[in-house]
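Taking it in order: structure first as structure tokens, then the write-up.
What you see is the complex with one protein chain gone and the rest in place.
Right after this comes subunit A.
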Amino acid sequence: MSRQSVAKAHQKIQELSWEPAYHEPVSHYGTDYTFQKAQKKDPLKQVLRSYFPMQEEKDHRVYGASDGAIRGNMFRQVQERWLEWQKLFLSIIPLPEISAARAMPLLFRTVPNPELHNGQAIQMIDEVRHSTIQQNLKRLYMNNYIDPAGFNSSLRNFQSDYCGTIGRQFAEGFITGDAITAASIYLTIVAETAFTNTLFVAMPAEAAANGDYLLPTVFHSVQSDESRHISNGYATLLMALADEGNHQLLARDLRYAWWNNHRVVDAAIGTFIEYGTKDRRKDRESYAEMWRRWIYDDYYRSYLVPLEKYGLEIPHDLIEESWNQIWNKGYVHEVAQFFATGWLANYWRIDPMTDKDFEWFEYKYPGWYDKYGAWWENYNRLSMPNGHKPIVFEDVDYEYPHRCWTCMVPCLVREDMVMAKVDGQWRTYCHDMCRWTDEVAFRPTYQGRQTPNMGKLIGHREWETLYHGWNWADVVSDMGFVRDDGKTMVAQPHLDLNPDKMWTLDHLRKCPPLASPNVLLNEMSDDERTAFAARYVRGGPAGRAPADA
């Protein structure tokens, strides 16, 4: 059997005129990288001739599955514990997709290789498609799920609550700083090559185990586009590596991108998979097990390490430290506990954990119960309003954490918190790597070298600052997380939709005002601040006060 060569057809695409002939385009995003040596070939031979029929076919399948889910009443059979977390996830995920689409044009100008522009253009189209089918999925949930509140407002929610802002920081990472740092290293090399497997392979499997077969359909459709993106990243990385002057910047960017992705993706996806599932079969892989297989064994050892001999400085220490965070320091558990502590500031419902969950956690993460068990029992006890306040105000041996100014996840592994005065403001960071990212990496010079294209991290990065001193009822109203009756909250720390069991703005009005840890930090005297930091790092695990306090 002989067939027509795809490679030859792809060759013809190179003959199109990609480079502008009659004008010099304006560059908004520059790069400090240089590309002088041999150009790389586009490693993936994708031609539009086969692209559009393929995507059309994939879209048809997604529509078919949507139709089947409606007719099969899937939305009423799905585990609510799982679907509630999708209110958060699906509010965030279309935005990284759009950011990724926006990132591709940054590469057209900065990577001088017409051969690669075809792949980048197709990736841009991919990302728009992903965003569209994900938003459509959200619309179907909203129309058919028993509790649409939270699905109906998620574009707004995305950027206004204590979790979504973390997602926005991640999404903007694709277009933050130097064009190569953002669109190539952060997006394609680290986010798409390392972390998409947990996102797009593990999440769908978990969704299916919880009775949702529509999300897997949509996300398999997305994941099957990932090959182009992995290839785009690889080709650009190899081109950058060929120029020795880039090695210093590559080392910097790989450190930043690796750490930031670990902080955000492991926090979010780890929580969804471990705390959003009802599937407690012992043979189900834990997030830690998946991480070890996909990210450590496959990405780190079989993708990154072979590049070392080409001059890529690999952040071995950070990869080991990420694993240390996940396995020894309970990173995912700390995050899930924080999300549940702050339930009143969100737009979904968080199901309490049961004995069956406890048993699974103890089996997969020995020692889990001693650290987190008592707190989750308290969460369960305090879940229905009964004269008490939400758990964050009650005495359950949990100290509300400070935010990390860089990754915007709080400083949950207390011993790792560091503090620095940067740009005239005292900031806390969840780990010294996040301090380094803000104070060293995103600066106009790096190790004595001019890096004008990095820009710097700005904005109200600590969500609590926005509402410092506000009454909680006003905070929740302002965010719009109130149900149609004008008083019942969208968020609930349980899954019971009986109005008598649900929290309202009236409950919140009796609570103390919201205090921003960062505002308080900057109001402290130097001595007070030193004492605060010394105490903070002695706290934990599970948010406990220092043993001697």
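Of note:
Quick note on the criterion: a contact is a pair of C-beta atoms (placed from the backbone, for glycine too) under 8 Å apart; a residue touches a chain by one contact, two chains touch by 3 or more; residues count from 1.
One rule holds in what follows: contacts and distances are computed from a predicted model.
The unshown chain of the complex is recorded in UniProt as "2Fe-2S iron-sulfur cluster binding domain-containing protein", chosen from "2Fe-2S iron-sulfur cluster binding domain-containing protein", "DEAD/DEAH box helicase", "Amino acid/amide ABC transporter membrane protein 1 (HAAT family)" or "Nitrite reductase".
Only one residue from A:Lys58, A:Arg252, A:Arg414 or A:Arg544 touches the chain missing from this view: A:Lys58.
Checked against the hidden chain, the listed residues A:Asp298, A:Glu313 or A:Glu377 yield one contact partner: A:Asp298.
The omitted chain makes contact with just one of the residues A:Gly68, A:Pro306 or A:Gly459: A:Pro306.
Across A:Leu238, A:Ala251 or A:Val422, the single residue that touches the chain missing here is A:Leu238. For the options A:Arg109, A:Arg139, A:Arg156 or A:His220, the residue in contact with the chain missing from this view is A:His220. Interface with the hidden chain, as seen from subunit A, comprises residues 1-3, 5-7, 38, 40-41, 43-46, 54, 57-58, 61, 193, 196-197, 200-201, 217, 220-221, 223-227, 230-231, 234-235, 238, 294, 298, 302, 306, 309.
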